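Before we start, here is the structure in question, set down as structure tokens.
Note that one protein chain of the assembly has been removed; the remaining protein chains are unaltered in position.
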Amino acid sequence: MSRIHVTTTINGDSVDYLCEAGDTLLDVLRDQLDLTGSKEGCASGDCGACSVMLDGRLVCACLVLGAEAEGRSVETIEGMADGETLHPLQKNFIDKAALQCGICTPGILVAAKDLLARNPDPTEEEVRYWLAGNLCRCTGYDKIIRTVLETAAEMRGAA
Amino acid sequence: MAKDEFQSRAFKVVGTRVPRPDGLDKVTGRARYGADMSAPGMLIGLCLRSPHAHARIVSIDTSQAEAMTGVKAVVTRADFTVTPEDQGTRDILDNVMAGEKALYDGHTVAAVAATSRSVALAALKAIKVEYEVLPHVIDVDEAMKPGAPVLHEGRQQESVPEGYSQNVLARSQYGHGDVAAGFAKADLVIERSFTTAATHQGYIEPHACLATMGNDGQGDLWCCTQGHYMVRNTCSAILGMDAGRLKVTASEIGGGFGGKTTVFLEPVALMLSKKTGKPVKMTMAREEVLRASGPTSSTSIDIKIGITKDGKITAAQGDFRYQSGAFYAMNGALGAMCGFAPYDLENVETVGWEVVTNRPKAAAYRAPGAPMAAFAVESVMDELAKELGLDPIELRLMNAADEGTKSAYGPTYPAIGLKATLEAAKAHPHWSAPLGPNQGRGMGCGFWFNFGGDTCVSLMINPDGTVSLSEGNPDIGGSRASMSMMAAEELGIPYEQVRTVIADTATLGQNEVTDGSRVTFAVGLATIKAARHAIEIMKARAAQVWGIAPEAVEWVDGAAQPAGPNAGKFPPMTLKEIAATASNTGGPIAGHFEVNAEGAGVSFGTHIADTEVDPETGAVKVLRYTVFQDAGKAVHPDYVEGQLQGGAVQGIGWALNEEYIYGEDGTLQNAGYLDYRIPVASDLPMIDPVILEIPNPGHPYGVRGVGETGIVPPLATLANAVSRAAGVRMTSLPMSPPKLLAAIKAR
Partner (left out) sequence: MRFETPQTIEAAVALLAAEQGARVLAGGTDLLVRLRAGQIAPSTIVDIKRITGIAEITAEDGGWRIGAGVSCAAMGEHAGLRADYPGVVEGAELIGSTQVQGRCTMVGNLCNAGPAGDSVPAMVAAGATVRIAGPAGTRDMAVLDIPQGPGKNALAAGEFVTSVFLPARAPRSADAYLRFIPRTEMDIAVVGCAVNVILEEDGTVACAGVSLGAVAPKVLLVAEAAEALIGTKCDDAALAACAAAATAAATPIDDKRGTVAFRKDVAGVLARRAARLAYTRALGDPS
């Protein structure tokens, strides 16, 4: 089976890979590019653990084919921190105990960052609905929602 | 021995909210979970699973699959030639690779290892299995009847009376007093029957492992598990190898909740690796997780409680029928032990039943067996309170167990926190807040035993005065942070100077699984004792330098100092100073402690929930939720809160929408997150946690496990809240909208 050559941008870097037509972007990120921060929890778009940005749109990498990324721009959890400097959401998720096992954390951080970029002052309800596609089984969401709201306030204050 | 461990003290580190050591890895995507590890030359393994609920495996033809390019091995039960010694391990083998029969939809019947996932998938399709489909049974009450399709012959224990199907494997009974006499004294007796559906732990990380076996008889295994020592012991027994020749390393674990306290893929991956001589990686798809890994029991429960008109329980009786899937579990017994544990009862009798059905083997799920029992008992308590016009919390307080109470399951309680949680709930503004139309408030209590168990800890004093702590329990809720905190507290050094790691099975002695809410208690206890051991050595080193007796040295604020004026006048010698000169005073310094920890300290919680019911659709909205639980001592309050919140929400899911749904053919209808409906963020309010601290006499700092109790009260709490909001008593979980609407229309 002939493989497809794809040139794309991931976390700002130009990347080439070969994939089968049926490989998802998540398969490519995890198995070929060693970007294992995006997790496979369901492979059906129901858990959000593989959330990434594709051309500025929040998507599940399991619902995108690797071949579709040709010429596009992908951002993953691995690109969220700026070198040693964590994004305020990342820092606060640690400081405010907004994670337990951490398997959902990358997807939630990517999704929450996109929310705050679009809506710097979301209500609790808006945060809950925006993140409804990111399943977390450990926390009951309480500290996640609080931390996103508190980070939004902090970022508004800093801006 | 355990009772006198606790000593009151002023804490410096314990009780603070320090950042977790695994935090950075987890927020940057660096943390490596089960499926995140690869090896050079690695093959991909996949399982072929039975499409039938119950079928005899007539034949398996693997020849076509084996002949495919890229397929390196196919294994079936025929490859597992060793019969493990104990029945429990034989059951696990039968569960991970079907023998003569496939016992449930999703039961593994063969597995392949191939050079890619797509080749492995094609190979699965090329395996030909001939099945003789047998009648199946899914429901617990049906499975108990004589004439039900039988899963296993000759496995019934002597405790089971005649007249039941062979599917009833065991019966157990608990209690004291004379219930008949007690009921005769009652002014009011309420007797109700309840059912609960099977639910899954729902961890977001599917099971995954990477196995490497060679013909030298040695093996390495990387896997996500709650207990890598358990994995080592079980896999080595199944493969017939020495445990010491299998090294198991626990990955970061993406949730377990009891579901990762056994093995599924690991023995299969090891066998595939053994057969191919190459590393084999296996990961479950979500569908496989739901079809073949550990759901909890579905149940059918009868409860009868007699009470005087002023609210004193005179007798309590319960019959707890639990199905545990295709193999034995003791969930019915645990339910029978836990249901009435919150109460001080003169007359109580409970019976637990263990029943097998054509469903996946039940695994532990957070306080296994207890939430369903509490649902049934606390629902009747709510109805009693309503009938008698009593405040539900008041009714519990009038009958609450306390220090010295002989529990419903036997032992007499030491200091416990049930009444404290009830008093706190009663005084909380939530309990008296106004309610609107179609809204109802419910409360419920819950109990869990907690556990200690085999534990090893090793604590190394590094030359620069930092401390490396090795423990053997996968960190599922922040335990590396809390171990570092307890070590720092005991040693008198800052938290940042201690780093805790989870050792592999070749690096530290046997450790019990991360279960029974045991880690903060038992590993914490061992950590404190290992620190005290290191302190003794450091005191001796200081004594040696000073030329005084070791007994004349005491340890204060991270330094050795003479115990009194008679010991001599020396300036304190800090841990850092002792560490720096250790090489010259006798060599490296390390403390260690090994124990089968007892005195875990039972745990109680009380929950309050407000719900609103849409009477036209049966939709339930949870408006407000408050958790009161005794933590003994909250080592890291944020993480304790997280346990209470997470447990409550799992219980809310169980109460409202989660359930295993089977078709007429016995196949699972909802093996995915789309229709196995765990709560999403928009379903929930904030979960308000209130931590009580009634010290556990069995732990030096008073710590009790907190992980499990939080899931025990919510089923009942929600049922009571919904029943009050809807004006109809809900006795069957989940209270999904179709069920609730039908009940409302029938009221």
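Note that the chains take the letters A and B in the order they are written out, and that residue 1 is the start of every chain.
As a convention for this text, a residue touches a chain if its C-beta (ideal position, glycine included) is under 8 Å from a C-beta of that chain, and two chains touch if they have at least 3 such contacts.
Keep in mind that what you see is a predicted model, and the values were worked out from it rather than measured.
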Selected residue (touches chain absent from view) among B:T115, B:Q510, B:N670 or B:S732:
B:N670
Touching the left-out chain: which of A:A111, A:C136 or A:A152?
A:A111
Touching the absent chain in the whole complex: find that residue among B:G182, B:G417, B:G618 or B:P695.
B:G618
For a quick check of understanding: of A:I10, A:L65, A:L89 or A:L109, which residue touches the chain that isn't displayed?
A:L65
Go through chain B and note every residue touching the omitted chain.
121, 285, 287, 616-619, 656-657, 661, 669-670, 673-675, 677, 679-680, 682-683, 736-738, 741-742, 745
Touching the hidden chain in the full complex, which residues of chain A are there? Just list them.
1, 4, 20-22, 24, 43-46, 48, 51, 54, 57-60, 62-65, 67-68, 70, 111, 129-134
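Throughout what follows, only the chains that are shown with their structure count from here on.
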Once you find the CA centre of chain A and the CA centre of chain B, what distance in Å lies between them?
29
Within the complex, chain B is touched by chain A residues 20, 22, 30-31, 34-44, 46-47, 49, 76-78, 80-81, 86, 90-91, 93-97, 99-106, 109, 125, 127-129, 131-146
Quick one: which bits of chain B touch chain A in the complex? Just the residue numbers, please.
17, 19-20, 22-33, 35-36, 38, 118, 201-206, 252-257, 283, 285-286, 476-478, 638-639, 641-642, 645-650, 672-674, 678-682, 684, 686-687
